[in-house]
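With one protein chain held back, the other chains of the complex are shown just where they sit.
Chains: A, B and C, in written order; residue numbering restarts at 1 for each.
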Amino acid sequence: MLLELIVILLLGAVIAWISDSIDNRLPKWIAVISLLSSLYPLHPIIMAGSSSDGQAWLVSESYPWIERFNISLYLALDGLSLLLVLLSLLMGLVAVLCAWKEISFRSGFFYFNLLCSLAGTIGVFCALDLFLFFVFWEIMLVPMYLLIAIWGYENRRYAAIKFFLFTQAGGLLMLLSICALVLLHYQNSGELTFNYDQLLQHQLSESSAFWVMLGFFIAFIIKLPIVPFHNWLPDAHTQAPTAVSVILAAILLKTGGYGLLRFVLPLFPSASAEIAPYVMALAAFSIIYGGLMAFSQQDLKRLVAYSSISHMGFVLFGCYAMTQIATHGAIMQMLAHGVSSAALFALVGAIQYRYHTRDLNQLGGLWLRLPKLSALLLFFVVASLGLPGLGNFIGEFLVLIGSFSAMPKLTIIAVCGLILAAIYGLKIAQKALFGPVKLAPCADVDRREMAMFVGLALLLLWMGLHPQPLLDLAQQSVNLITVGVEL
Amino acid sequence: MQDHYLANLLMLVVLLPLFSACLLMLSALFSVKLSKTSVTLLAVGCMALAAILVLLVGIEYSDYAGQSFSYRYANWIEIGQLRLSFGFYLDPLSLVMIAIVTGVGFLIHLFSIGFMQQDADFQRFFIYLNLFISAMLTLVLADNLLLLFLGWEGVGLCSYLLIGFWHQQPANILAANKAFIMTRIGDAALAIALLLLFLLLGSLNIQEIQLKAVQLWPLDDNASQYRLDWVSICALLLLAGAIGKSGQFPLHTWLPDAMAGPTPVSALIHAATMVTAGVYLIARFYQLFNLSPLAMLAVASIGAITLILAATAALVQSDLKRILAYSTISQIGYMFLALGAGAYSAAVFHLMTHAFFKALLFLSAGALVYSLGHQQNIFRMGGLAKKTPFICACFLAGCAALSALPFMSGYFSKDFILESLLQQQMYGFWAIAIIGAFITAFYSFRLFFLIFCGDCQLNPDKKLPTSMIIPLALLLLLSVFGGIMPAVLNVLFEGGPALLASVTNDSLALHLLTIATPISAVLLCWLIFRKHSFSERFNSSLTPRFKYLLFMGWGIDRLQEKIFTQPFIRLCQANKNDFIDRLSQLLSHISQYGHRQLQRLQNGKLRWYAASLILSAIVALLSIVLLR
Amino acid sequence: MINPQSVVLFSLALFCIGIYGVLVRRNLLFILISIEIMLNAVAVLFIAAGSYHDHVDGQLMYLFILTLAASEVAVGLGLIIQMYRRSLSLDVDQLSHLHD
Partner (left out) sequence: MINLLFYLAATVALMAAILTVTRHNAVHALLYLIVTMLAISLIFFLFGAPFAAALQIIVYAGAIMVLFVFVTMMLHQGELSTRQEAQLYRPSQSLGAIVLSLILLLEVVYLLSVPERWLSSQQMTPISAKQIGITLYSSYILLVEIAALLLLTALIGAFHIARRHQEGAS
């Protein structure tokens, strides 16, 4: 079922590319159709997902691949990955809707890359064979590089190369760590395997576990991104076309958090526990630093990108607090940030599509020109600054309340991030939406955009007011993660 | 069965304004044009319905005879120990609060119909206003801290939106930002309090927290009283949250600026309801606060400082709404003082009367501003008593109540506060309160005389519509007679000084003093006014610098800007280009430099290549020979 | 019996003269000639070593060096002709524009 899911997307990608030569309006429809039809193999899992019966995986399947090295196509879903897969599909849809009018140049190739990247991401969320995981990790990145480098804005090549170098460096570290892990396991048990479940049983010696863990850890925090490795993100976001920004913010960053939760914490519980205080300090610093940087930006997209850094700091914070509540919080934060940042980027893209500028100094008084779009922007800004009742708040709150017992002082610093969130959030509203009118009249949101944004807004409201189904779904995975750590 | 009925009533009370807000919002989003009448009907109708339902709630609740009522509607979050639900908790305190919110809220809604009639954003105004009411009701009814926090942030957001309602003036937006961010600082403290309470007590339910707190940290008479123990820390953090929301020193500077919003908003949010949320919070946690003498002292001190600070600042302002704003800060200072003295009933009583008379004052100020064509400087007004007798009457009643002239509503509540201070033997605070009362009376009548007496300078050009007159009249009645029903409030809190306790002999003299103080202030004010000594400018006064300092609100605003805002902005500007990015660019610069250097080796000169080949061969040979 | 040391020294001296020629001359033809000298220096060493050890390999190596020299000269001279046609000069330093 899971293989089908990925194959459908890849097939859709190829067909979209080919269909471009028939009519350049076809690829987007094919993208939508393949995204929707990829829900089909998922539906029995979603049905089963609500009734968890104590098994580790909701669904798992394995096909032999490279038997010589005992590498298999081992795909499985649990609550956490199911949530993220659903988020990916949904945000993929949003991205396609964003690109609807914006992309006309070589649209077939664009949707090919988009769908490939999505397929890679979903593969990352499903793969439980470490080698397969790495393969998907790369499948996800290369199309992304092309998307930024070909369809980006003025400084796209710089941004694309920066993005590629950073993530590729992380990927390399991860590959080294995967190899080291597998070889260490081979030395100890005499069995060569990349299988997650088997590697999970294996206890590494303390010193080697630390270094192997560090490789994974750095790869994932580059992706998240956390402060000393964050600087690819603002450039990539600023230069990427709207749809790509949406994918990047909503899904790609989540692979970092997912990797931490799925691999780093369960595989190296003691080593993770050892560095947890430092990591949390780093995360707190990231929260504050991202907030400060967001405030000082003039470019709207850059501002939102820095705010992402701040928000993803909460994810890291929650992951390493190693309590159930905080882990739930990290997952909620990933989901909510996925939705809210996607919406914010889509809105900024919509503004740029209309006025060809993202400069806060050139915008202003948007409310009088585009009242609906402004109201929506305000809603999502408010969501991202953590208003209770919306998804982001639940994430942040759970992270904070879960971490407080572990690291009270750092948690207090993280709470200050909420103040910064208000400061930079209001800056967007103040500079872009309010003040004297500076721009010419323009068409307000159309039906396609309205449906998209209202849908996302409702999703955030649902997450904020009734997060329990999501929490229940993730419970099994959280147990796995935290039980490992507590031992 | 009865429980369900009451629960449904409560839910309806909260949901009705929310429903109307959502409906209006959706109609705006999906371009369904609504006429102003239908907007009015929906918004104000829902509000009226909510007010009526609160009345029903009150009637229904009387059966409970002061027992608290709580009901859980749905689960919110449930992970392990963390169990949160959407639940309401009704006791006399929250009943009083929802009554004030819906009652005063309804009147202000009514008033807004006329006031905002000409505004293009009529619908948006009512969306925000309804949203606010709903959030405020959630705040006061919430049975757990997180739901309270939801309401707390919700009202903050609405306050932000309404202060910046006329968003084309950048100044308004700055004021709105300031309000939101400053209260957010308090909110962060509240959030930390929430985290701490959960960590220490393992619950977020307000009643459970207090129950456990009483068990866990019994008040120890032997230990030194003002200890910084856990309960004090929790209480102080809660206090910090309350300070932010209620505009108390040192986080009060946003409130005078918040007057940038439409006047009904100032009346509803920045006088009657939202800013008193801090008072409500402390009153709600009175058992917790009772456990910590240190926190109580802090509450009282902050109240006292604010009270004097704001009252003196109000003495010299020239903007009508700013005076009222400072007066609000000062009056909330009174409430804090009462809370600090443990006189929770007195505080809530004053909260109620303050809601009445301050709403009245703001609304009549609004009516005045409305009829004068948005003139707010009191020195440009004068002699309006004859032109606008009704507003004058309202204003007079409001000022009298504010100054606590005998037998106005404000008199009872303020008197009660003073009395409780004496009972608690807090003489220092009592003296401050008396001084504050004197100043209060002085500035209120300065305001009144300057507007309504003397020479006429302005002519009102608009007649008030009925929708503005009715709420004014009702509030007028409430301000005058609202103080006669304090007995209801006696049941609010267990312990603490009883309301209107029998006046003992030794305090009779002091009692007379409290009556005499405002009267003498009014007389003094009249004398000065007759001599035309009030002046907008500062050069006529003997101590112009001091007066300017007062005018600037003791310069606290400036100080905060110098100490926090400007360094913050400068820090951000300095690091605008992200020094970490620079560091990573350094890496690329280094490799580019290396590239250039290496490129110079590859110069295409054959002989150079041959030489380097030979040289390296020699080096290699030498190293082999020497290193062996 | 010829002193082996003097053979090596001779070979080295010949080789150094070749190097000197490669480094100092700018005419491509002379560089090629110098390379021939260097090759011969090596060949001398091979032959000498072969006969000291009474082994046939020394001369075999000489044969291969000869082959190498022949090929090298053929290609090198072809290049010289081509270069002369293009620039009417055999100055190697003028060739440096090839590098970019």
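The working rule: contacts are C-beta pairs under 8 Å (C-beta built on N, C-alpha and C of every residue); 3 or more make two chains touch, one makes a residue touch a chain.
Just so you know, these numbers come straight off a predicted model, no measurement behind them.
Student: Considering all chains of the complex, which shown ones does the missing chain contact?
Tutor: Answer for the hidden chain's contacts among shown chains: C.
Student: So that we can see where the missing chain sits, which residues of subunit C does it touch?
Tutor: Against the left-out chain, subunit C lists 1-3, 6-7, 10, 13-14, 17-18, 20-21, 24-25, 27, 29-30, 32-34, 36-37, 40, 43-44, 47-48, 50-52, 54, 56-60, 62-64, 66-75, 77-82, 84-86, 90.
Basically, only the chains that are shown with their structure count from here on.
Student: What is the identifier of the chain with the smallest separation between its Cα mean and the overall Cα mean?
Tutor: The most central chain, going by mean C-alpha position, is A.
Student: Taking the mean of the C-alpha atoms as each chain's centre, how many Å separate subunit A from subunit B?
Tutor: That pair's centroid distance is 38 Å.
Student: Just the number, please: Cα centre separation of subunit B and subunit C in whole Å.
Tutor: 94
Student: Using the average of all C-alpha atoms in each chain as its centre, how far is it in Å between subunit A and subunit C?
Tutor: Computed value for the inter-centroid distance: 64 Å.
Student: With touch defined as at the start, can you tell me which subunit C residues reach subunit B in the complex?
Tutor: Residue list for subunit C touching subunit B: 19, 22-23, 26, 31, 92-93, 95-100.
Student: Which of the residues in subunit B come into contact with subunit A in the complex?
Tutor: For subunit B paired with subunit A, touching residues are 25, 28-31, 74-80, 82, 146, 149-150, 152-154, 157, 160, 164, 167-168, 170, 173-174, 176-177, 180-181, 184-185, 187-188, 191-192, 194-196, 198-199, 571-573, 575-576, 578, 580-581, 584.
Student: For the complex, which residues does subunit B have touching subunit C?
Tutor: It comes out as residues 602-607, 610-611, 614.
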